[in-house]
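Some chains omitted; the rest stay in position.
Chains: A and B, in written order; residue numbering restarts at 1 for each.
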């Protein structure tokens, strides 16, 4: 084992942490309506495709789409689970499951679940999404759930 | 600090990542009805014990048990959380919490939760489960939840 091999193994672990932080950042940005955080997650040519909710082909379009959804769904809660990542040098692909509660102004409270299909690249030492696509597994009304506070009041960290 | 010590610390971190990937793989294999992925998770003498749902004492029996469950419960959603792992060289134990929604053909939609009690070993450089046992904490009907798409349509990655 030499230092070069050790460094490469360390970089692979750091890459995984950076990618998991992007996945957490996405959930936090949507739930807290945090436009600044949302824009840091994407390379300039990144795409986000949320069938039924909108799409964007660069960080500006992604933010505009998020803002349209925040008006229609003023309460979002994402809980991400089960990340399966394949990291190969400076390129990575992966899936991650989401369990979500949304308060949709027209549909009322809904539980939404599915799998994100993701691509990431490390450019100039920075891991960012290059594409994210949501595969919907279910969207079902929740008669009993009531959101009780709005993200405009939540703290940013 | 010498290179041998560094290498051992690096191996411990890589082991944790490999084990977390097995935990994610199990959730994905069950939810996507992915027989190929399911079979890669176990050493040849591994056991899976899901009281009330079945058991298996090798990868073939585990797959057969999973297939029986997929017929009775054509929609499964596992979200894993709170892994607590104890890694000691090439042996590890741990627990991980699961929040699940299942559509059971006879009981209807149910929410199932509990704790997996796991053992893992690294043999020939490969971490795999050697045993997994589920401790059920609750199984409760969900009147309002409706699954809306079947895993036969979901993508494999």
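Structural remarks
The working rule: a residue touches a chain if its C-beta (ideal position, glycine included) is under 8 Å from a C-beta of that chain, and two chains touch if they have at least 3 such contacts.
Please read all numbers here as calculations on a predicted model, not as lab measurements.
Taken as a whole, the complex in this structure file is built from 3 copies of one protein sequence, with 2 shown in place.
Rule of thumb we're sticking to: only the chains that are shown with their structure count from here on.
Distance from the subunit A centre to the subunit B centre is 23 Å, each centre being the mean of its Cα atoms.
Chain contact summary for the complex, subunit B toward subunit A: residues 3-4, 6-7, 10, 13-14, 17, 21, 23-25, 27-28, 31, 75, 77-81, 99, 101, 143-149, 154-155, 157.
Partner subunit B is touched in their complex by these residues of subunit A: 1-3, 6, 9-10, 13, 16, 79, 81-85, 93-95, 97, 99, 111, 113, 115, 117, 135-144.
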